[in-house]
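Note sheet for the following structure.
== chain A ==
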Amino acid sequence: MNDSQQKKAEAEKTRAVLNHNQAKIKLCLEACASCSICAESCFLFNNNNHDPRFMPSYKVINSLGVLYKKKGRVGTEQLKRMQDLVWRNCVLCTRCYCPLGIDIPDLIALARSLLRTRGVCGVYPHTLGAPEEEYIMEWDPQELSDPDEDPDTQR
Partner candidate 1 sequence: MKSESNLEKVLTDSTFAVTGELGPPRGTSAGVISEKAHYLKEKVDAVNITDNQTAVVRMSSLAASALLIREGLEPNYQMVCRDRNRIAMQSDILGAYALGIRNILCLSGDHQQFGDHPKSKKVFDIDSIQLIGMVKKMRDEGVFLSGEEIAEPPRMFIGAAANPFGDPLEFRVHRLAKKIAAGADFIQTQCIYNMDRFREWIKQAHDMGLTEKAYILAGVTPMKSVGMARYMKNNVPGMDVPESIITRLKGVDKKQQASEGIAICCEQIEEFKEMPGVAGVHVMAIEWEKRVPEITEKAGLLPRPEPS
Partner candidate 2 sequence: MVKAEIKQLQEIKTSVIGYSSILITGCGGCVSVCLAGGQKEVENLVTKLRLSCKADTAPKNIGGMTVERQCEAQFLSQLDQEVPKYEALISMACGAGVQYLAERFPDKPVFPAVNTAFIGINKDLGWYEERCQACGDCVLGITGGICPVTMCAKGLLNGPCGGPQNGSCEVSKDIPCAWVTIYDRLKAQGRLNNILDIFAVREWQNQTQGSIVLDAYKSRYTGEKK
């Protein structure tokens, strides 16, 4: 299989997973009132200086939400960012609280499935012997308000 064929096959798989779950994704994404109440139910959010990138809804909107909206047509850079969101910023402890009842862990798991169809999966730097500093994320609140720094927040 050459490169373009493989890309095509990948895209097909992504679309299949998306199509299969389309209705649910749409309803769930649409139910989100972006209220951010889910934030504190995530211990990672609390442990990381309340960095919004650990907020459950943020993780869903910027992974599954984008994949859904763009029908899986996202670039490598974005895939990398999503990978961080759903694997590094989430341990799937399945305990997030959504006042509206959105099953956030389910959606994150779905995002993981979608990313796997693109050959992206969880990589744990520390297990590969990377120095700790690389693993710990510093958060600068300014970063999020600047669209150039973090285009994912601007949709």
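How were these picked? Simply put, all candidates are chains of the complex that A comes from, given by their letters.
Rule of thumb we're sticking to: a contact is a pair of C-beta atoms (placed from the backbone, for glycine too) under 8 Å apart; a residue touches a chain by one contact, two chains touch by 3 or more; residues count from 1.
This structure is a prediction, so every number in the text was calculated from the model and none was measured.
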Report summary line: Here the complex member from 1 or 2 that touches chain A is candidate 2
Query raised in the report: What does chain A use to touch candidate 2 in their complex?
Result: 41-44, 46-47, 91, 93-95, 126, 132, 135
